[in-house]
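Down below is the structure, laid out as structure tokens.
Complex shown without one protein chain; remaining protein chains in place.
Then we have chain A:
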Amino acid sequence: MSPPRGFWVGVELPQLLLIPFPNCLYLPQAWLDTQDRCLGHYVNGKWLKPEHRNSVPCQDPITGENLASCLQAQAEDVAAAVEAARTAFKSWSAHPGVVRAQHLVRLAKVIQKHQRLLWTLESLVTGRAVREVRDGDVQLAQQLLHYHAIQASTQEEALAGWEPMGVIGLILPPTFSFLEMMWRICPALAVGCTVVALVPPASPTPLLLAQLSGELGPFPGILNVISGPASLVPVLASQPGIQKVAFCGALEEGRALRRTLAGECAELGLALGTESLLLLTDTADVDSAVEGVVDAAWSDRGPGGLRLLIQESVWDEAMRRLQERMGRLRSGRGLDGAVDMGARGAAACDLVQRFVREAQSQGAQVFQAGDVPSEHPFYPPTLVSNLPPASPCARAEVPWPVVVASPFRTAKEALALANGTPRGGSASVWSERLGQALELGYGLQVGTVWINAHGLRDPSVPTGGCKESGCSWHGGPDGLYEYLRPSGTPARLSCLSKNLNYDTFGLAVPSTLPAGPEIGPSPAPPYGLFVGGRFQAPGARSSRPIQDSSGNLHGYVAEGGAKDIRGAVEAAHQAFPGWAGQSPGARAALLWALAAALERRKSTLASRLERQGVELKAAEAEVELSARRLRAWGARAQAQGHTLQLALQTGREPPPIWRVQKALLQKFTPEIKDGQRQFCATSNYLGYFGDAKNRYQRLYVKFLENVNKKDYVRVCARKPWHRPPVPVRRSGQAKNPTSAGGSSAPPPKAPAPPPKPETPEKTTSEKPPEQTPETAMPEPPAPEKPSLLRPVEKEKEKEKVTRGERPLRGERAASGRQTRPERSLATGQPATSRLPKARPTKVKAEPPPKKRKKWLKEAGGNAAAGGGPPGSSSDSESSPGAPSEDVPTRKSPCPFCLVLEAQYGLACTDLSTPSSHLLHQPCLFMI
């Protein structure tokens, strides 16, 4: 019997040592043995092991032990795979969505059956912590399959008018190849595309996945995986039949691919870079934010490093906690169940070593800690601070596992710093103040924003990047459209002009001579280039003759050059903010007006097309189709403004998206319809995560965001947010605590006068338009504290809120317009103190439904103990249960509602669990 190891009783040396038993190695090695330790490609449901190919060893990144050899594909292997996918596409896309859905569900089940093999293999080969692969990747893979199975099964109705693109070429990076593959193949397969994936050599997990899929039966060729070097990327991309290339990897490679594919028929979706960002404000729960940093950079969840921006006032505290936490991190072999971080092989280690050395030479401070083996491929968690902002390292992408911390003073500066980088992947904002968090979330130019969480993924929420981080979306409805095109669109053809030199294009003035009389339409269409809303002469002041289908000179068009292109791009850039800021309705109206204009000129346009050699019928159909498209997209723009899409984060199970979404939409559609300023023009997604209990409170979020943008206020005062009628109780009436909550009397015909005492101009729903969002923005309610702490905070809270200023608004607050002392209502207390002023009669908390009891008690207690203004004494007298005289009683809403009430004169409807803080709310929504 071996004695207990680790720590001895009485001896203070608790150590979690590396677990040396190789049991978990057995499975992946047994699988590799079935391939005789030689991995080929998996094409059309069969292993393809062509002869005379180079092979690359697949090594354990830590020990360097050879696990298997991987054959390197050549062009003919790629062609074979694409051919298989093309053949499979015919039958796969012809099947109804339900059949595809069944297949995806079966694949999910197969993954479930073989998950141990999957996670041990992935961890063994990549060196990542097995816990993250087991609890994260493999579970998410199944969720993705289930989610997309749902999408596939409703495809005919939900995605009518769209058809699958065809064969998709997928190019994967060496790290995270399995998960990245799942994010892309699931939507592609769901909508009816087939896939050829090119994985870097020595990535066996995608091959295993392809094998699992291929062995499922009737559709062997839908997923084909070949492994080969990066030089095969252009070969794959230019294979005939490939309609789209989805690339995931490094920035430079993506750029090169974009160049290669310019003008080719394959569309390109890019997801580049790995860095993410974390914004820690001074109102955050710092300990939890530190856990967020660990999740982002030191837990093998994310692929890259992290830029960390910390507000100056909490810098010391955050750094201390961060360093303390780093000391407890444990790095080691990925298959050890007790490590936080694994190792990612020699290349990643060299990269980070170089980065840290350079950062040090540029003046940065480097802090490293943690229980890390000293051998080569391991690298300790690293915190870099004091890096001069202009130094090359501060501009470069932060590699794994480095966190580069820098301070910021105000929220405005935080946004400037965060957006001052060419990358725009993902970011998280940590703040307990909802307004601030939302403001920062919207201001960040990144694809994905989490609030008070980092790195959470959900199949129903699209993730992607902007700026240099790419231009494609994965997951959710947007992920589906990546692999769809409108029905009837002809397959893309190469439009590359073989005899055009792109390096000199547009620079030299062409030599165009008069070529004879024009026989074009009369009157001739306006001459010039249409840029920025008007016709203007081309920079070269030169023209190009255009011939019609019979070879006659049709007319001259303006000859543009490089400068004209620049001018046009500039004009588009200038127009963007105005156009994006338009309401969805306005944009829809414009598109529809354009469609109507096209239809008015239908005959002219058709005859012109005819002159270019198109049959009259086809020409008319083309014009008609154009008008229809414009209408369809206009309608879409409008619909986008109407929908609030929500998904719940429910742990490991696939989330019940549809049910929730429907319920919410039913309940709140009128409200949403009237919200004029939506943010659908931006492609930012904002996520809230957590458990799935309180679903109404997410709508506070939505609501607040509209309030922040001020347009909404007037509308919602009349809309369903309006509270149900205030129950009036006469003296002597028996109190019934339960019936009060379910009161369903008809709403009052006019909005009830809200409790707005000292600002009479705001007491009605007609809010003056000059009320700016700055003054209008309510202070978010105080976060929920553990119950032990609650009573004491109220004094401080009161103090804090009266002098509190939000950093984001700091400068504007100085303009002197907002000087209302009690405008920040962080808890129920200030509002209760105001109620009596608004209503000279006694106002008192109505006997609450069960859930609300506790909160009410506190609110009442606060008012009593907090020594509110004299008027509030009536509150404490008329505590629930005491007889009341001729007083209209009202339900006491949550603190947030009190804020709304006080700020806007809005009343809110019955809401559950009022004491919870908004930001604690578990949701995840996208706008």
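The rule is short, and it goes like this: a contact is a pair of C-beta atoms (placed from the backbone, for glycine too) under 8 Å apart; a residue touches a chain by one contact, two chains touch by 3 or more; residues count from 1.
The rule we apply is simple: contacts and distances are computed from a predicted model.
One subunit of the complex is not drawn; among "hydroxymethylglutaryl-CoA lyase", "Pseudouridine synthase II N-terminal domain-containing protein", "deoxyribose-phosphate aldolase" or "Mediator of RNA polymerase II transcription subunit 31", its UniProt record names it "deoxyribose-phosphate aldolase". For the chain left out of this panel, the touching residue among A:His41, A:Arg131 or A:Lys244 is A:Arg131. Only one of the listed residues, A:Glu156, A:Asp287, A:Glu375 or A:Glu570, touches the absent chain: A:Asp287. Touch with the chain that is not drawn comes from one residue among A:Ser69, A:Asn452 or A:Ser469, which is A:Asn452. Considering the full assembly, A:Gly337 is the residue among A:Gly337, A:Gly532 or A:Gly581 that touches the omitted chain. What chain A contributes to its contact with the hidden chain is residues 1-10, 12-14, 16-17, 19, 21, 131, 135, 283-289, 291-292, 320, 327-328, 337-338, 340, 430, 432, 452-453, 689-691, 783-797, 800, 861, 865, 916-917, 919-920, 922.
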